[in-house]
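Yeah, one chain of the complex is gone here, protein chain that is, but the others are all in their spots.
For chain A:
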Amino acid sequence: MNQWLDERLHISRLNDKFLRKAFPVHHSFFLGEITLFSLIILILTGILLALAYEPSNSLVTNSFDPGTSDKPNLIPAAYHSALKINAMPFGDMLRRIHHWTANIMVAAAVIHMMRIYFTGAFKKPREINWWIGMLLLIFTALTAVTGYVLPYDNYAYQTLKVIYGIAASVPWVGEWVAQAAFAGKFPGAGVIPRIYGYHIMLLPGILLALTGAHMLLMIKQKHTQPQYAKRIAYKKIVGVPLSTQQTPIMLLLAIMFAAIIVLFSAFIPVHPIEHYGPPSTTPINNIKPDWYLLWVFGALAIIPSFEVHLFGGLIGAEFVGAIVVPTLFLLAMFAVPMLDRSKDNMYYAENPTNHPVRLAAGVAFMAAMIVMSVAGYKPELISAGILNTANANTILWILLFLIPAVCYFGVLGIVRGIRTLREADQRERGAFSPADD
């Protein structure tokens, strides 16, 4: 039977190419796998949720609280179905798992990228995979945001309004873009079906295609080798093959990961849609985006208001804060592989401290992101009396430049210090060792 299959499908080639792929033995290489497992869990729980979800924002009578016949209690069908999901056995749990896994997927992807950046694994020949990885990160965030809107409670509604406003703030074409993206003027009758289409068809499709490309390239180009591989067998691939050694490790990791998420979801509730209620005009105090978009929110909060009219278009703070600034940050990340001019292919993961400037720049970049995220808490900082409306922007702007600068030079200093110590150490040892060593 094996032979029969092999003659037709060339399994042995598959075996050589894929199943024998060597995986480096180092825990930091699990981050990508965790991201992948998250995607799988998300798809599985997403399918289950989709079976019970009703993608429509038309009003229906609330079956839990129907009101009276002359004044029925009408709520959007999507919100109603989310309430029903919460009421079904393990329905709330399903929503929680889906929600927390999405957050973890973004987190794992971010840490995975940090690993790649700090060890120089984006260098030739892996630039393309860095770019695909960036696209994966962006589309993951977009998928998460569209998912956010689907329960269509008041929180989702207010968020959607801001997203619509941001899309509409693009000069010249904004209004058209926003209406095309969200099925008409906010809140159009078809806005939930539209976002549902994005969330369960368009964006997951893109994610799966990109993930496929990402992994094929990774198999073709091989992982970067951890440092110890250099000592064991120079310029040889060291690691354990996917089949059979890596597979049990992966399975173990996947099961452990799933278990942790389920445990997590059992104790930490998600976004309580009952609390926020159906869409209404009551504003929600301290509404915030998810943590990975908080920096954009912070940028919006500290950019002072201005308006420039240019050829009949309007360039305003919204557009600059929510579109121009994030684009610049993302472009900087896209440009990372271009900073490296080496002609040779990279084999070994580098020690970050051997590349102090890259390390310091990365730390400074993350510090800037964190300061911007903190700026997203401006209203709270003001309410708590730490800042006041008059000085909040100035102070946050100063911090936005000061803290990354301090981080940059701090890291450089520390790394140089460690290096001088190490060199002095070596010199000393050299002085005491025999000359013929």
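What we mean here is this: contacts are C-beta pairs under 8 Å (C-beta built on N, C-alpha and C of every residue); 3 or more make two chains touch, one makes a residue touch a chain; residues count from 1.
Note that contacts and distances are computed from a predicted model.
J.: From the list "SufE family protein", "Transketolase C-terminal domain-containing protein", "Nickel import system permease protein NikB" or "Cytochrome complex iron-sulfur subunit", give the UniProt name belonging to the chain omitted from this structure.
T.: Spelling it out: the chain absent from the display is recorded in UniProt as "Cytochrome complex iron-sulfur subunit".
J.: Given that one chain is not shown, which residue among A:V110, A:L217 or A:A317 touches it?
T.: From the options A:V110, A:L217 or A:A317, the contact with the absent chain belongs to A:A317.
J.: Considering the complete complex, identify which of A:E274, A:E307 or A:D425 is in touch with the unshown chain.
T.: Hidden-chain contact among the options goes to A:E307.
J.: Of the residues in chain A, which ones touch the absent chain?
T.: Touching the chain left out of view, chain A contributes residues 158, 161-162, 165-166, 168, 176, 179-181, 183-188, 190, 277, 280-287, 300-301, 303-307, 309, 314, 316-318, 378-379, 382-383, 389-390, 392.
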